[in-house]
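Left out: one protein chain. Kept in place: all the others.
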Amino acid sequence: MTLVTRNATPKRGIYRPSADLVPKVLAGSRPDIARMISRAEAGYDEASDALAALYRHAGRAHVIGVTGVPGGGKSSLISALIRAYSGDSHKVAVVAVDPSSPYSGGAILGDRIRMGDSAEAQQAFVRSMATRGHLGGLARATLQAVDVLDAAGYSPIFIETVGVGQDEVEVVTAAHTVVVLSPPGLGDDIQAIKAGVMEIADIHVVSKGDKPDAAATASALRGMMSLTPLGRPSEWETPILTLSVATGDGILDLKQCLDSHHAHLVTSGELALRQRSISRTRVLATLNHLLRREFDENTTNLAAHLQAVADRSSDPMTAALALLGLNRMEAKP
Amino acid sequence: MTIERDRMPGSENLSNTPKIRVLVAKLGLDGHDRGAKVVARILRDAGMEVIYSGLYKTPAQILEAAIQEDVDVIGVSLLSGSHVPLFAALGSLLRDQQADHILLVAGGVIPEQDYDALMNSGVDVIVPQEARSDMIVSAIRDLVDARGRI
Partner (left out) sequence: MTDYSPETTEKLRASLAEWEQDELAATLNIRPEDKTDYRTECGIPLKRIYTAADVADIPLEDIGFPGKFPFTRGPYPTMYRGRPWTIRQVAGFGNPESTNQRYKYMIETGQTGLSTDFDLPTLLGLDSDDPMAFGEVGRVGVSIDSIDDVDRLFDGIDLEKISVSLTINPSAWVIYAMFVASAERRGNDLTKLTGTLQADPLKEYVAQKEWIYPVRPAVRLLRDLIIYSTKTTPKINPISLSGYHLSDVGGNAIQEIAFTMAFTIAYCEEVIAAGMDIDDFAPRLSFFFISHQDFFEQICKFRAARRVYAKIMAERFSAKKAESMRLRVHVQTAAMSLTKMEHKNNLMRTAFQALGAVLGGCQSMHTNGLDEAFAIPTEEAMKLAIRTQQIIRDEINVTSVVDPLGGSYFVESLTSEMEREIWKVLDEVDRLGGAVKLVEDGWFQQKLADSAYQTFKLIDRGEKISVGVNRHVDANSAPAAVEIHPYDENCTTLQVSRLKELRENRDNSLVNDLLSDLKQQARTEQTNLLPKTIELVKARATLGEICSALREVWGAYDEPNIV
């Protein structure tokens, strides 16, 4: 028994230069936006100029991170927000990040199931992205994807990611506003959220507000917040909102809160600070990426140094400086 | 050996090889999703990225998802018998939107007598119900390789 394949000529594709995609992205062409995001994910060198150009065009979007434990209802919430924002004539985009399997490198990206109908109905743009081994909660190309969508005129842009522990708070380095979503019933297990995620929230949301234990969860959050010192100084008081996607209660309140936070960021000057912080993270990450790629590709040089260090005829610092092209005397203390 | 902060052990396969992205889709009113979900896992285990559409989607919704996700392949599983009209509708949408570089795979309950109709609608591969996982995976890889990088 075999698979049955078409006899006709197999489908062929042509690689369109990324530079050609740029004007189409700026004009809002969805296939080109999608293709550009794929190029960013693949990390093709050919695409880096185009991505740089799109970066310069970006910067208008309100980037909102939505994180929280799995099963909290993030996708449903974003779906409801898509409807609320689209109703207000916004072009909304979502980048939904899910972990890749460490064994196979593949992934099942299921967030679209709960957003699909809103997306197609409202012309919102939903892109599912796998982490591809990157730790921290986002994929390496998530911010580049945000650049592309930003340049194409989408705002707000939601980044949806799973955030459970202190190692998965990368979203805070990528978003202007961070929403942490907790399902009801966490109650006593609120410790499961862990301090790192608690602190990063600009807005706390308790989902499924129609359920009986939602109120208890909100109280528990309030209790935890009063004990946790604020990670960063801010005039913004992190609210705790309770809402229900099923009934629609609280969705518009959340939207208003998101808009208020954005307004606060602008008027207080915090937006500029966040932009700098995001820029710092991105530049350092890119440096890191380039360095590692450099050494991955120049293995003979690396191997020689490694052997010397292992033999103790060299040491880690000397080897590293040599690889960077510096010698010991030039290095700053 | 470099200490790679954001790479996990054994993640050589997670770096820059272009990933194959597949939209596993259910069309129309057919509620049988067991096969589609099993295929999703097979493809994930083979290193592909799989977007699952959920049930009760129209051809237009599947097309839009395929475009936004820039998938290489749309795999549709149908067990309700309505594959001929549904693939015809999907195929024609793909052509109209210049998205017919996307490979189309059909699975489920499809009688031989309908193979030609499906091929004419643009289906590239028909997967019989009893196909083994390695056959499905290599068929997709071969098609994507043949199509070339886009």
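Letters A and B mark the chains as written, and numbering starts fresh at 1 in each.
As a working rule, a residue touches a chain if its C-beta (ideal position, glycine included) is under 8 Å from a C-beta of that chain, and two chains touch if they have at least 3 such contacts.
Keep in mind that this is a model prediction, so the values were computed, not measured.
Colleague: Pick out which of A:D111, A:D147, A:E170 or A:E270 touches the chain that's been left out of the picture.
Modeller: Going through A:D111, A:D147, A:E170 or A:E270 one by one, A:D111 is the residue touching the chain not shown.
Colleague: One chain isn't shown here. Among B:D30, B:E49 or B:D124, which residue touches it?
Modeller: In the complete complex, the chain left out is touched by residue B:D30.
Colleague: Counting contacts across the full complex, list the positions on chain A that touch the omitted chain.
Modeller: 1, 71, 75-76, 79, 108, 110-111, 113-114, 246
Colleague: In the complete complex, the non-displayed chain touches which residues of chain B?
Modeller: Contacting residues on chain B, toward the hidden partner: 28-34, 37-38, 40-42, 50, 52, 54-56, 58, 80-82, 84-86, 89, 109, 111-113, 128-130, 132-133.
Basically, only the chains that are shown with their structure count from here on.
Colleague: Suppose each chain is reduced to the average of its Cα coordinates; what separation in Å results between chain A and chain B?
Modeller: One centre to the other, that is 26 Å.
Colleague: Which positions of chain A touch chain B when the two form their complex?
Modeller: Touch list, chain A to chain B: 1-8, 10-16, 30-31, 34-35, 37-38, 41-43, 100-110, 112-114, 116-117, 119-120, 125-128, 130, 132-136, 140, 288, 292, 295, 302, 306.
Colleague: Touching chain A in the complex: which residues of chain B?
Modeller: On the chain B side, the touching residues are 1-2, 4-8, 10-11, 13-16, 18-19, 21, 40-41, 43-54, 57, 60-61, 64-65, 67-70, 97-101, 103, 115, 119, 123-128, 130-131, 135-136, 139, 143, 146-150.
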